[in-house]
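Other chains of the complex are left out, but the ones given are in their true place.
As written, the chains take the letters A, B and C, and residue 1 is the first residue of each chain.
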Amino acid sequence: MAKLKWGMIGGGEGSQIGPAHRLGALADGMFEFAAGALDHRPDAGRKYAQRLGIAADRAYGDWQEMLAGEKDREDRIDLVTIATPNSTHFEITKAFLEAGFNVLCEKPMTMTVEEGEEIVRVAEASGTICAVNYCYSAYPMVRQARAMVRAGDIGKVRLVVTNFSHGHHGDATDADNPRVRWRYDPAMAGVSGQFADCGIHALHMACFISDDEVKSLSADMASTISSRELEDDAMVNFRTEGGAVGRLWTSSVAIGRQHGFDIQVFGETGGLRWASEQPNQLIYTPVGGRTQIIEKGEGGLHDEAQRLSRVAIAHPEGFPLAVANIYCDLADAILGKVRDGLPTPSDGVRSIAAVHAAVASSKADGAWTDARPPMFR
Amino acid sequence: MAKLKWGMIGGGEGSQIGPAHRLGALADGMFEFAAGALDHRPDAGRKYAQRLGIAADRAYGDWQEMLAGEKDREDRIDLVTIATPNSTHFEITKAFLEAGFNVLCEKPMTMTVEEGEEIVRVAEASGTICAVNYCYSAYPMVRQARAMVRAGDIGKVRLVVTNFSHGHHGDATDADNPRVRWRYDPAMAGVSGQFADCGIHALHMACFISDDEVKSLSADMASTISSRELEDDAMVNFRTEGGAVGRLWTSSVAIGRQHGFDIQVFGETGGLRWASEQPNQLIYTPVGGRTQIIEKGEGGLHDEAQRLSRVAIAHPEGFPLAVANIYCDLADAILGKVRDGLPTPSDGVRSIAAVHAAVASSKADGAWTDARPPMFR
Amino acid sequence: MAKLKWGMIGGGEGSQIGPAHRLGALADGMFEFAAGALDHRPDAGRKYAQRLGIAADRAYGDWQEMLAGEKDREDRIDLVTIATPNSTHFEITKAFLEAGFNVLCEKPMTMTVEEGEEIVRVAEASGTICAVNYCYSAYPMVRQARAMVRAGDIGKVRLVVTNFSHGHHGDATDADNPRVRWRYDPAMAGVSGQFADCGIHALHMACFISDDEVKSLSADMASTISSRELEDDAMVNFRTEGGAVGRLWTSSVAIGRQHGFDIQVFGETGGLRWASEQPNQLIYTPVGGRTQIIEKGEGGLHDEAQRLSRVAIAHPEGFPLAVANIYCDLADAILGKVRDGLPTPSDGVRSIAAVHAAVASSKADGAWTDARPPMFR
């Protein structure tokens, strides 16, 4: 079986995101790294690509060159990953979709709701596969949780509570560090800081597991380090289309929380709990019964979880392989299998709409606000 | 050393609260159980009191009889505990304070803010000791947390996040069980269900550890079981007088959470975490440093924690002895030692004011609302 | 109901064990503290007893005086606790049993096997209640574990693994501290250090939960701090009368382990796990099934556990109330109820025999050695 051909834009030398995507794409042997425009400095990008084993003629200087070079090749790439700065996602994603490429776009998919809706339309028109990298949703036990909700194991969902709160930006003396500062600067980060950075992962997961969508929200955003223009802490209450109550807390000043991403889903007949720092267990309590620990790799898991377990029970798998799971699903989808777990452009634009709604609500004394993009109202 | 004399109103046979108070008062040998009006049925109360070893002439039929019987005795009780139904706390507490008795009142101290302010005034005028049973604040490691905040170990507090969310009312098929139903019925529970029942413990603790008071709040209350008139789930965002941000989630439908009471306090230079189900550990992370586990009974604790540790390090102490700690502090206070950790009538009325403010905010589209009783504005 | 009358020998001012017993005896209101010979200095003991509320004529100078003073009283004590130095347990226990008193003796019951067998015979002849304070066995979830084994929930027990390993004697620079040193000095501690101090609690619990007795053992004892004559670390492999395999590790140099007492019991159809630092949970895994968390206070527990749960589910109860459970059982037994969970003189002498067997085995190149007292071979 020939490997699928994969390319990446961004993820240059020294970035954190580049190695994560390369490991994700390569770990399971389904893709080969065939093309790249890895750096905003054309020469640096070309050289780095070649050092990573990409042929010279596919080591591109920028994304336009890569699009031009790839689009007419017989052996053109089967998938391109967009791992560039946030503000460029829209333009590049749109261009590659229009040229018929399958795309994996980093989050946030776009900066505005309008751009997000445009990607939804373009992706649909193009007939290609377009996914957004909400990679936490690809942990096996997150897939198990979703499958259990769909199977009715906890009944109708009443309440979803999720946190994505860490403390790595909690040192005010480090607030001017450029790697931290840009996240709280509207000129670079847009309308939201911590909620747009981490909160939307939690919001996506709340919807993903409960198989539902956010309808409205009331938010309270705060800059606990006063030099920050954008929020470093936010609480978002929401209601879903299905009528569930949601609570989402996100923070970057929660000193002592390391990753700090967890979710609890409570239904009529049971509750589920999952935490990103112990991703191989899912905690399940049937109403009136005892709490049970569901282990990745145990017998009897739903197929959505079982097929993503590479090693035996209690051999932990971590974050890099959750990213790899996204690539597994993409490979399967490219080869024609239905993989409904992949995060879609609709997920992407819903996130952006929620970010804008949260900012508006927080400014409007916590008023409840429609969180949906216009196209989904 | 003669023991102090203790009496109780309420806490009759079959109640949960009666044994908890008796154990709390008797465990450390500082009080003897000298008088009681234990049941709303006078005869049953008198008989039960005598079975518990109370002399016949101090086994009273109701609280009025007890007040009359005790107030002129030379050996009158040094402390009376009010453990009657919530709606009667005000009247009984007021009467005993006015007669010069020291009082421990169960929470909520009163049903209305006006009553609460009246208790504050009466207690102050009487010169007696009046405490409200926010017993979780008497866990040694909660006292340690407060002492650390006061000592500046985490710097100025930026953010307090607390949850008191369990799942024991999550079974809709059990919602008509009288032991559950009354909590969600305004005729019996007042304006609030879960927030008034559990949430105010969390709110008190947020203020207790951070040594601060709630100023304003924005709330979202929901009845996830639709037959309930009062909320079974609430999220309360708040701001303190000291400028900290607060997040408080309370629920009774969080199936799988057993006790579900925890608190995290984040300051400029560190974070603290405590959970009621592992009450003997306090988790501390200095900014930029490693998370440390502080153990009850270890060397070098603040005196406020050390003096409440009865057995050696890692020998767990639990909830009943947290109640006992309240009684230890009361005995000390009665004997003239300063014990600033005891919850006061001011704490009691602040809780009631916050409950009413939360209900108002939730009805007003989440609008930010003053959470203070008028007397503290 | 008049309270039972309780006395104590030892447990004087400043001891750790005195307050633990007083709390245990008083917490549930079944005993009053009526007599005591609390200190090896007669005057100090008499004064302290009176300060604790004991009448002057029952505040004794030594145990002989107390025996003489109590034995002919109409209102003589219903129970005496022996909390004196280890080497005196035998003599005092024997004397009080022979005078017809009910006795709770601290562990170790005696120093030699011969003395232990003598206590068994005297207790049997006297017809009184004699218990040894293996108090960990009185935690509700330990009683639940035993009841589950008896009910067949894990099938025939194959394997018991228990640890009682802490690190509080791990600082060689503190080894000459008199509070530490005596434990490793044969002149004061007898033939064994850490195993006699902590290991026998673990050994008792292994037998208690698995409802079985130790038959033979092979031991490896070591003094990891070389100045110690007696062991500070020991591993004891054993076999039970029922054919189960046992593994017991005990250490006092395991720096970082605080209490460090846990047990795992594995049978043909399931496994159980309990740890003294989270005593309110029992972890249960049926073969081929998921791990479940059994909570103190949950519905459906065996009566042996349910009756020892004072407060609602997930309200933790700790070590002092485990001691109180021993006193509850003693009160019940004195009042004529059958309480088979109380540790007996047979348990006491079995422990001593195992200690001597372990020392012998360790000296004999690990040879398997009969661990039973002669009377039970």
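Everything that follows uses one rule, which is that contacts are C-beta pairs under 8 Å (C-beta built on N, C-alpha and C of every residue); 3 or more make two chains touch, one makes a residue touch a chain.
Computed from a predicted model, the values in this text were never measured in an experiment.
For this homomeric complex the structure file specifies 4 copies in total, of which 3 are displayed in place.
The rule is simple: only the chains that are shown with their structure count from here on.
Of all residue numbers that take part in the contact between chain B and chain C, over half occur on both sides, making this a same-residue interface. Centrality by C-alpha centroid: the chain sitting nearest the overall protein C-alpha mean is B. Chain C has its Cα centroid 55 Å from the Cα centroid of chain A.
Computed centre separation for the pair chain A/chain B is 42 angstrom, with centres defined by C-alpha atoms.
Once the centre of each chain is set as its mean CA position, chain B and chain C turn out to be 35 Å apart.
The residues of chain C that reach two or more other chains are 295, listed in rising order.
For chain A in complex with chain C, the residues that touch the partner chain are 288, 290-295, 298-299. By the touch rule above, chain C contacts chain B in their complex via residues 1-3, 16, 19-20, 22-23, 26-29, 33, 51-53, 166, 168, 258-260, 276-280, 295, 310-321. Taken together, the chain B residues at the contact with chain A in this complex read 154, 158-159, 161, 165, 167, 170-172, 218, 220, 222, 224-225, 233, 235, 237, 245, 247, 249, 251, 253-257, 264, 266-273, 283-288, 291, 361, 365-368.
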